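Here the complex is missing one protein chain, while the rest keep their positions.
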Amino acid sequence: MATAPPPWLVICRTVRFGETDPAGVVHFYHLLRWCHEAYEESLDRFGVAGEDIFSNPHAALPIIHCQARYHLPMHHGDALRVHLGCRPLDPTSFEIHYDIHRNRQVVATGLTRHLCIHPATRKRQALPTAVACWLDAATLH
Amino acid sequence: MATAPPPWLVICRTVRFGETDPAGVVHFYHLLRWCHEAYEESLDRFGVAGEDIFSNPHAALPIIHCQARYHLPMHHGDALRVHLGCRPLDPTSFEIHYDIHRNRQVVATGLTRHLCIHPATRKRQALPTAVACWLDAATLH
Amino acid sequence: MATAPPPWLVICRTVRFGETDPAGVVHFYHLLRWCHEAYEESLDRFGVAGEDIFSNPHAALPIIHCQARYHLPMHHGDALRVHLGCRPLDPTSFEIHYDIHRNRQVVATGLTRHLCIHPATRKRQALPTAVACWLDAATLH
Partner (left out) sequence: MATAPPPWLVICRTVRFGETDPAGVVHFYHLLRWCHEAYEESLDRFGVAGEDIFSNPHAALPIIHCQARYHLPMHHGDALRVHLGCRPLDPTSFEIHYDIHRNRQVVATGLTRHLCIHPATRKRQALPTAVACWLDAATLH
């Protein structure tokens, strides 16, 4: 039986004027910006402090890969819902899948892959505990 | 013997201040914006009028897929060269590969996939002649 | 006695990772983007259809002037509230003042000035009725 995802895995976003091209359609790269903002908001709502992730002197989480597919045009004013689904890849990395819904339809999908490294040495290392907790809770079991 | 690509397939770009995060590293989604700007500049330099592509009432060229990989961090002030390589997929679509060089090293790669449709019906159709010419010249044979 | 502004004149926004510079401080031009998004959201919440404003074949509302002042640095993760205050200038134009609050402090201010023109002739004309209603309700009397 399908269950609704927890609220910290569903982020709402309205398409704004400056994000569309002359055809009134979203210019493609904004989608990946929204995906990252959804990831940040999900961490916020789950209770992870941003400083633990984005200004942490002991761990950086660069994106090493991203991709997106566009199924239907998104227009100015469209109310979108971004559904996040997470997957650990190994103890040092994970990926997030983003389904972008308009009404009950998936209009686009996104993916970001994140690797934990030490900011100075740039060597791989285990994820910070706070991220590991969020990831565990966000992973579909 | 390797030959240098023609100048309309090599676009230069310097990383600007507002494009980096608190670690001084490029925030990931700017890369795909640069790729699109490089695609536009390549068309310009080849002699394709922007109106034939971006405000054409008979043909739209939406991106249906994009992706990027990040091998090394890019920093504020880095002088990058974006090398474009094109590939037709079928008579209605093509993809562009972007290799982002810093000095002689590839620091990131990008890919965009473009489909030609009619703006009103959104049905697939053949590429505009001007794009087909650019694509033919840009395709590595 | 001061009264609280109606909810459609107070828009909340959290500073996201890609909006800060290497010092962790918001890069200045994002503020004006947020101001415009707050203006759009205010119209939404008041019940004005976006198509009446942003894709109206009979009226365009270009910004003819904007400005911003930065009193205190805004950082990644800061929860900001944008307070809008409107003022008609003449029957064809108006301006919006934006006070950006963090907790109870104003950290920045913005201003945009909007002119109504005919999209084809670019001649000044009266504001669309829907905007005039929103403006009247949003004007401090």
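Note that the chains take the letters A, B and C in the order they are written out, and that residue 1 is the start of every chain.
By our rule, a residue touches a chain if its C-beta (ideal position, glycine included) is under 8 Å from a C-beta of that chain, and two chains touch if they have at least 3 such contacts.
Given the structure is predicted, the values throughout are model-derived calculations rather than measurements.
Taking every chain of the complex into account, the absent chain touches A, B, C.
Contact residues of chain B toward the unshown chain are 14, 16-18, 24, 33, 36-37, 40-41, 44, 49-51, 54-55, 76-77.
Mapped onto chain C, contacts with the missing chain fall at residues 21-23, 25, 27-29, 32-33, 36, 54-55, 60, 62-70, 73, 112, 119, 122. As for the chain not pictured, it touches chain A at residues 17-18, 20-24, 27, 29, 76.
Keep this in mind: only the chains that are shown with their structure count from here on.
Centre to centre, using the average C-alpha position, chain A and chain C are separated by 27 Å.
Computed centre separation for the pair chain B/chain C is 34 angstrom, with centres defined by C-alpha atoms.
As a whole-number value, the distance joining the C-alpha centres of chain A and chain B reads 24 Å.
Taken residue by residue, chain C touches two or more other chains at 17-18, 24, 76, whereas all remaining positions touch fewer.
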